[in-house]
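Removed: one protein chain of the complex. Kept in place: all other protein chains.
A, B and C label the chains in the order they appear, each numbered from 1.
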Amino acid sequence: MNPDVKYFLQLVLSGLTKGSIYALIALGYTMVYGIIKLINFAHGEIYMIGAFTALIIGGVLQITTELSPLVILGISLVAAVFYSAAYGVTLEKIAYKPLRNAPRLTALISAIGMSLILQNFVLLAQTSDFLPFRSMIPDFSFLIPGKSLLTTTQLVIMVTTFVVMLFLTLLIKFTRMGKAMRATAQDKVMAQLVGIDINRVITFTFVIGSATAAIGGVLIANHTGQINFYIGFLAGIKAFVAAVLGGIGSIPGAVLGSFVLGMTESLGAGYISSAYDNAFAFLILILILIFKPSGLLGRNEVEKV
Amino acid sequence: MSRTILDIKDFSMVFGGLRAVDHANMHIDEGEIVALIGPNGAGKTTLFNCVTGVYTPSEGDISVVSPLGKSVRTNGLKPNRITELGLARTFQNIRLFSSMTALENVMIGRHPKLHAGIFGAIFRDSKTRREEEAVIEDSLNILKKLGLEKYANDSASSLPYGAQRLLEIARAMATEPQLLLLDEPAAGMNPQETRELDDTIKRIRDDEGITILLIEHDMSLVMSLSERIYVLDYGKMIASGTPEEVKSNPAVIKAYLGE
Amino acid sequence: MNRLLSEAKKSLITSLWFMVLTFPLLVIKVNTRDNTVVWRWMNLLWVAIGAFGLSWIWRRMLERREKGNTRIQSSAWREKVTVFASNRKFQISGLSTLALVVVLFPFLVKFYQVGIVTSALMFVILGLGLNIVIGYGGLLHLGYAAFYAVGAYSYGLMYLYWGLPFWVALPFGAVSGALFGLVIGFPVLRLRGDYLAIVTLAFGEIIRLLLENLSGFTKGPEGIAQIPRPAFFTKLSLQGATTYLYFIAIALVLLAIFVIKRLEDSRVGRALEAMRDDEIAAQAMGIDLTKAKLTTFALGAVWAGMVGVVLAGKTTYINPGSFTLMESVMILVAVVLGGTGSIPGVILGAFLVTLIPEYFRALADYRMLMFGVALVVMSIFRPQGIIPRVRKRYTVGGGKE
Partner (left out) sequence: MKKSVLVLVAMALTVSLFIGCAKDSGTIKIAVVGAHSGDLASYGLPTVKAAELVAEEWNKKGGLLGKQIELVIEDDACKPEVAANSAAKVVGDGVVAVIGHICSGATKSALGIYNEAGIPAISPSATNPPLTQSGNYPNFFRTIAPDDAQAYTDSKFVAEVLGAKKVAILHDKQDYGKGFADFCMAALEEMGVETVLYEGITVGGIDYSSVLTKVANTDAEALIFGGYHPEASKLVQQMTQRGISIPFVSDDGVKDDTFIQVAGEFAEGVYASGPMDTSDNPMYKKAVQDHIDAYSEDPGAFFINAYAAATAMMNAIDKAGSTEGDAIMSALRSEYVETPLGSISFDEKGDAIGVGFAVYQVQNGVYVEL
């Protein structure tokens, strides 16, 4: 293969990996936004808590039991999903529900506060040090010839992102709850009038959004091999950028935005300099919003006058 | 014949395939009180929004004629530019500056008539000081004209509903418009308040010389106030004329009563 | 009695839920290297007791909030304070005492206290500046620290390349702050609310990244060292310079209060507030949103630019690490805590945010946690801040009361 072409393909694959990583977090961001029109600033922290729970539960099982690694992976993943969802729902009840009719700015500040609380809770309850996160995904040996192109973990992340997106799209399009979610997203008052329990819908949205974050947390920790209390903040901001880029509130938008972001960073790093990868990410965000203020796939909401 | 202030020619507004207003024509002459009526969803507020620059019309021309007779095409102009041309409006769903007092709301209406910039504000030279004193004076006068002076220092959002509607009118008057566009000014008012509103609007026209275009559902108010009426139905202008002509127009009766 | 029981039941359920919720993070600590697990069961007990009590209080507070009790109480309370504060005699004696204390302060205390209070005063100015953007303009700006950086680097670079002194840099910092405000303002004109927040955040980060990466020009992460402290005709001793900086900060605070007060009371200030309350209605009143937004950004950034210069002159060393998103968030905390839009509120907020950690070192580790809690609690129960904005009243017949 022509080395230049190979180089380009490798960068594209890196971009896809990054994109998939961002997408796993951005999906939850965008879902929550779609329903309550609030940037859940603490979403990154939910992702971090998912990773921490998996680490703790996995670690305990490894040390105190004789279970096989795959069983441990399964149990810790379930625990991570459960706890992230529980934290997500609790967070909504405490910090967002009382502010449903408050100005957006107030709710956003509450969300920033919640993000600080969760970060520092984990810092104080656990440690500020990085903790090793042993990869629990077995290496598929058949991939070894292509090792320099794609690692097993990367492949698993990409496939998972795709499956989660498909699942969420189907959920929203075809289930009863999905319909209720769409109705709530469009008009809360009308949704209530037609008998939708919007509290249940919102809780459900937080459960699903947080669960995807937990899956993301576990997979990404497998990829990076380490976690600390601060990972959620940085990842959260990137995912937030991706969601806004794609048009916040739109599921395919979140995935598209994530890929655009990942690709920009990867190609920018490959052909210009990786020192600027975050700068490229933010620059593309600003450029897209200047020309399309509601993001790539976002609906341009005309304010009712 | 008096001067035309607002001239709407062959105007359409399309929202993603939906024709909210379809090839409408309309003109308002100086000193008139004109009503725009029609069933819900007929496109009345959309027309208002296009005239005041909130939306840009899809097709056609909207022009405003200045007191000196210069005609300006307003399609695509920003709302604040249109306000400067002498159009002011109220909103169907009240949009007062809710954190401010009633008086401050009116003072903001004086904005286009004032000149102080940042440096004037900071150094407060004698010109700015005089201007500020005049703003308070003028705004209080406007409140008095509408009987709102007792609310001057009350938070706008704490006012009774009827008073909030009047405050919107006061705020719009503060911009010294030649044409005032009122979007359902009587909505939510009790009969007593509506009768008073009838008088108020007439007074605004007679004493201040402000031309008025209003959207209203209260037919008795429309019939008593307006000199001419336009009727919109499903985006089409189906009739226009004096109250009597419109009342007896079969198309209007059909639109309102259905078939 | 029944009510008490049902309340207890509710709190019990909450308490149990929090025990489940905090179980892995608070109780278990694994060390995968030594293969040891530490079980901290006592923590669970604290959570149980804490959650039981706090949830009880929380529900009470929510109930009171529903009824709007707090508002009535606070306004009655405020009425008294306002009457008291508007007493002419009190105003004069209070203000002159305050002025006396402010002037004498640096000569009464150890000089490091002067340094700390100067830092707090700098934060006050930052808060007042951000307050123009958030409190008056209603634009959520998450990249405010970038303007601060622009000011600091104005002085740093002007000194580095041309050897220019503090007093030349100060107005330049203000101007370059304002210019950067305009630069950021232009692209975000069409954006609203949440989109605006993320784009300002992005801008803030881009500026920091540029400072970090353009190391040929800005000295990159190594930072600029040996920036001189401001000189008063001649070079001052450390103590002298510290006192001098204190008075410079005091002067800037006074200037900021003066300018903001004047703006608040003017056509420009009213236009900004109208835009915050309702953009569409503001436009309908003839307010040019483009102009109003750019004015907001520039007026807000001026102060950060100036304080940036003071920072460079005070620490004598600057690097990009001082201007992170966290810094922007801390300024936001000060504004929200004290009272968005309220000058005394923001001053109090800035003092709380800077001085509490300074004088309660033992709590240093809990600092961010407490700020987080403060943000959430304030948003829910007192969104107007500790000292809310008091709107001016006019006597009918013109003039002020």
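Descriptive notes on the structure:
Heads up, the rule we're going with is that contacts are C-beta pairs under 8 Å (C-beta built on N, C-alpha and C of every residue); 3 or more make two chains touch, one makes a residue touch a chain.
As the structure is a computational prediction, the values presented were derived from the model and not from experiment.
Note that the absent chain touches A, C when the full complex is taken as a whole.
Taking the complete complex into account, A:Arg134 is the one of A:Lys37, A:Lys97 or A:Arg134 that touches the chain left out. From the set C:Ile13, C:Leu182 or C:Leu238, the residue in touch with the chain omitted from the display is C:Leu238, counting the whole complex. In the complete complex, the residue from C:Pro165, C:Gly193, C:Gly220 or C:Pro344 that touches the missing chain is C:Gly220. The hidden chain makes contact, of the residues C:Trp56, C:Tyr317 or C:Phe381, with C:Tyr317.
In the full complex, chain C contacts the hidden chain through residues 33, 90, 93-94, 96-98, 101, 105, 108-116, 119, 212-213, 215, 220-223, 225-226, 237-238, 242, 311, 314-319, 321-322, 358, 361, 364-365, 367. Although one chain is not displayed, its contacts with chain A can still be listed: residues 3, 7, 10-11, 13-15, 17-18, 21, 123, 128-132, 134, 147-149, 151, 153-154, 220, 223-226, 228, 230-231, 234-235, 238, 265-267, 269-270, 273-275, 277-278.
Keep in mind that, in the parts below, only the chains that are shown with their structure count from here on.
If you tally contacting C-beta pairs for each pair of chains, A-C comes out on top. Centrality by C-alpha centroid: the chain sitting nearest the overall protein C-alpha mean is C. With respect to chain C, maximal separation of chain centres occurs for B (centres as means of Cα atoms).
Separating the centre of chain A from that of chain B, both taken as means of CA atoms, is a distance of 47 Å.
With centres set at the average Cα position, the gap from chain B to chain C is 41 Å.
Among all residues of chain B, those that touch two or more other chains are 54, 91, 95. Each of residues 280 in chain C touches at least two other chains. Those residues of chain C that touch chain A in the shared complex are 17, 20-22, 24-26, 28-30, 32-33, 35-37, 43, 58, 62, 65, 134, 138, 140, 187, 190-195, 197-199, 201-203, 205-206, 209-210, 212-213, 280, 325, 329, 332, 336, 365-366, 368-369, 371-376, 378-380, 383. Chain A meets chain C in the complex at residues 33, 39, 49, 52-53, 55-57, 59-60, 62-64, 79, 83, 86-87, 90, 94-95, 98-99, 102-110, 112-122, 124-126, 131-132, 134, 237, 240-241, 244, 248, 273, 275-276, 278-279, 282-283, 285-286, 289-290, 293-294, 303, 305. Those residues of chain B that touch chain C in the shared complex are 52-54, 78-80, 83-84, 88-89, 91, 95-101, 103-104, 107-109, 111-112, 114-118, 120-122, 124, 128, 131-133, 135-137, 140, 149, 152-153, 155, 171-172, 174-175.
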